[in-house]
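A single structure is presented below for examination.
Note that one protein chain of the assembly has been removed; the remaining protein chains are unaltered in position.
When the chains are written out, they are named A and B in that same order, and each has its own residue count from 1.
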Amino acid sequence: MQITDEMIDKLAHLAKLQFNDMEKSAIKGDLEKMIGFVEKLNELDLDAVEPLMHMSESVNVLRDDVVQGSISREKALQNAPDTDGQYFRVPKVIRK
Amino acid sequence: MSLSPAYELVIGLEVHAQLLTNSKLFCGDSIAYGADANTQVSPVTLAHPGTLPVMNRQAVIGAIRMGLACHAEIEKNNYFARKNYFYPDLPKGYQVSQHTTPICKGGYVHIRTAEGERNIQLNRIHLEEDAGKSIHDIDDDNTCIDYNRAGTALIEIVTEPDLHTADEVAAYLTELRKILRYLDVCDGNMEEGSMRCDVNISARLVGSTKLGTKVEIKNLNSIRNARKAVESEGARLIAMLEKGETIVQQTRGFDVASNTTFSIRDKEDADDYRYFADPDLPPFALEDAFINDIKASLPPLQAERIERYKNEFSLSDYDASVLTEEKEISDFYESLVATPALNKKYKAAANWMLGPVKSWLNENGQGMDSFPLTPDKLSAIISLVESGQLSFSTASTLLWQAMLKNPNAEPLQTAQQLNLLQQSGKSELEPLIDEVLVKFADKVKEYRKGKKGVLSLFVGEVMKRSKGKADPRVTNELLLEKLKEN
Partner (left out) sequence: MKAEGHVVEPVNFELLDHIVPAYYVLTTAEASSNLSRYDGVKFGYRANIGSDADIHDLYKQTRSEGFGWEVKRRIMLGTFVLSAGYFDAYFTRAQKVRKLLYNQTQLIFNEFDYIFMPTTPAPAYKMGEISADPISMYLADIYTVMANLVGVPAISLPLFRHSTGMAFGVQVLSNRSDELSLLRLSDELLNR
C-alpha cells in the first residue's frame, strides 16, 4: 500500500506526534513495510469468521456501587508537571 | 417568533444525564456535586498506568430503567468501546462509551404541546463516562483541570431527527427530565450540569424529504436556553436559505446575553475517533430475569399517577396533572393524603398543595425537599379548616405564617395561642349579629323587601366584629333565622 505524506500528517495529527522532514521519510518507509507485512492477513478467507473481540471469557464483571479508593488531592497532583496546588494546569485551551 | 411557513426545522436532541449513583462508572470515587477540585479522584480516574476499570452495576440498572420507561428495546449483549481523542479533561485520551451496541435501542417519549400530543422517537440510550472540567477563567495564562467529574456515569439519550419546533424541544426536555426524576435515575439539574443538552438542527423546504445541512448547538444548560437557541438558530438557518446562502456544517454555542448562537468551529474535516472494543472491559450480557426484575421495580410514572388520582381521589384532570408535574410534589401529596387526620379530604389536600404550598415554593424558589412542614403538620392544619374550627383564609395566612416560622409547633395549639379559632357557638355570635342588625336597620328593611343580596353585607360585618373568627357558615344560618323571626 502506498503511504502518502498526507496520510502521515493525518495519522501524526491523530496520534499527537510530530516528525521533521527526515523523520517523516523514515516513518513513511517503516509504515509502508509494516503495513505490507500485516497485509499477509489478506490471504485468508475470513468471511465466515466472527471477530474475537475480548480475550477474557468472563462476562458481567460488575461491582457494587460503593464509594472507595480516592486519593488525596496532594497525592493526585504529586506527579503533575504543572499545578497550582488545586488544579492540573495546561496552556490556555480555546473553548471547544 | 414566526418562521417562514415555506420552511420547516428538523431537530434531533442529544441529552446527557448523570446517573444518580454513589460512585463513578468504572471506579469508586464519589460523584457528589460541589466538592473541592481534584478531591474525588483515584488512580483509575487519573489514568495512571496499570489501573483497570470495573463497571458499576447500579449504572447498568439506571440505564435499563430509563430504557424501559421510554419503551426501548434492551440490548442483551453489550460491550464498551473507546472513543479516542485528546483533550485535557479526558484523562485516558479516550472516552469509554457504547458505540456499536447501545444498551437501549429505539423507544419514544410522549409529549404534549399546543399543537397536540405525539411521540418523539428515540434512536438510542447508551452508557458512557463523563469527562472532567476545563476551567478557562480562573487563571489568565492557563486552563485549569478538575478531574472530579471524570468517569461519572452518564446516559446519552439520542432522539431521531423527529422534532420540528422550539415548543416541541421544550416539551420533550421537560418530559424527559420528569421521567428521569420519577425514576430516580438522574436529578435533572441542568444548572449543575447533571442534565445537558446538545441540539442538532437543520432547515428544509416543507415537503422535502432530504435533510438540510445540520448545525450542532452544544451545551445548553436550561430548557429555556434550548428553546431560545432553537428559535434563534432556526430563524438564522431559514433566513440563509431564503437568501440562497449555503449553510456550513458547524458546531455552535449559545450566548445567553444576546439570545443568539455563535460559531465554535467548522466541521470540515470530520473527526476520526477510531472506535474499537475496549480490551480492558469484559462484555456484559443481560438476562431476561435481570431485566424483568428492573421492570417490576419501576415506579408509576406521571400518566399512571394522573389516572390513579382521578379514580381514587376523584380529582379533576387538571389538578391531577399539576400535582404530578414534579415527582417530589406528587410524593408529598401522597404522604399527605395517607395521614389519618386528613380523613380522605383529597380535594382539600390538593387545593392546599396547589395553593399555599406551591406559592411558597415559587416565592422562595425552592424545591419540595426544602418545604419546612411535614405532611402530618399540613394535614393537621387542613383538618382544622375542614372541621370548621378555622376559616381557610385565616389558616392559609396567619396560622400558615406562624407554622412556617416554627414548623415543629402543633397547629391546633398555635391557633389557640394566636386566638384564631372560630367562634361557631350561638352565644358568642348572637350579640354580634344583633348589633349588626340594629346598626344596619335600613338594610334589614331592604332585605325584607326582597333585596336578598344584602345578606353578605351582614355576614361581612359580623366577621369584622369577630376579628375574622366567626364561622361564616354558622353566621349565615343564624342571620337567616334572625331575619325570619322579626
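In this section, a residue touches a chain if its C-beta (ideal position, glycine included) is under 8 Å from a C-beta of that chain, and two chains touch if they have at least 3 such contacts.
Here the structure is a predicted model, which is why all the values come from computation and not from measurement.
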item: Contact set of the excluded chain (shown chains only); value: A, B
item: Options B:Tyr7, B:Tyr94 or B:Phe371, residue touching the unrepresented chain; value: B:Tyr94
item: Hidden-chain contact residue, picked from the options B:Ala47, B:Met368, B:Leu455 or B:Leu483; value: B:Ala47
item: Chain not shown, touching residues in chain A; value: 7-8, 10-12, 14-19, 27, 30-31, 33-35, 37-44, 46, 49-53, 55-57, 79-82, 88, 90-94
item: Residues belonging to chain B that touch the chain removed from view; value: 46-49, 82, 84, 86, 88, 91-94, 141, 143, 145, 147, 272, 274-276, 279
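As a convention for this text, only the chains that are shown with their structure count from here on.
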item: Complex contacts: residues of chain B adjacent to chain A; value: 21-23, 27-30, 36-44, 46, 54-60, 79, 84, 86-88, 134-136, 138-139, 141-147, 218, 251, 253, 264-265, 272, 274, 277, 279, 282-285
item: Of all residues in chain A, those that touch chain B in their complex; value: 10, 14, 16, 53-56, 58-73, 76-77, 82, 84, 86-93, 95-96
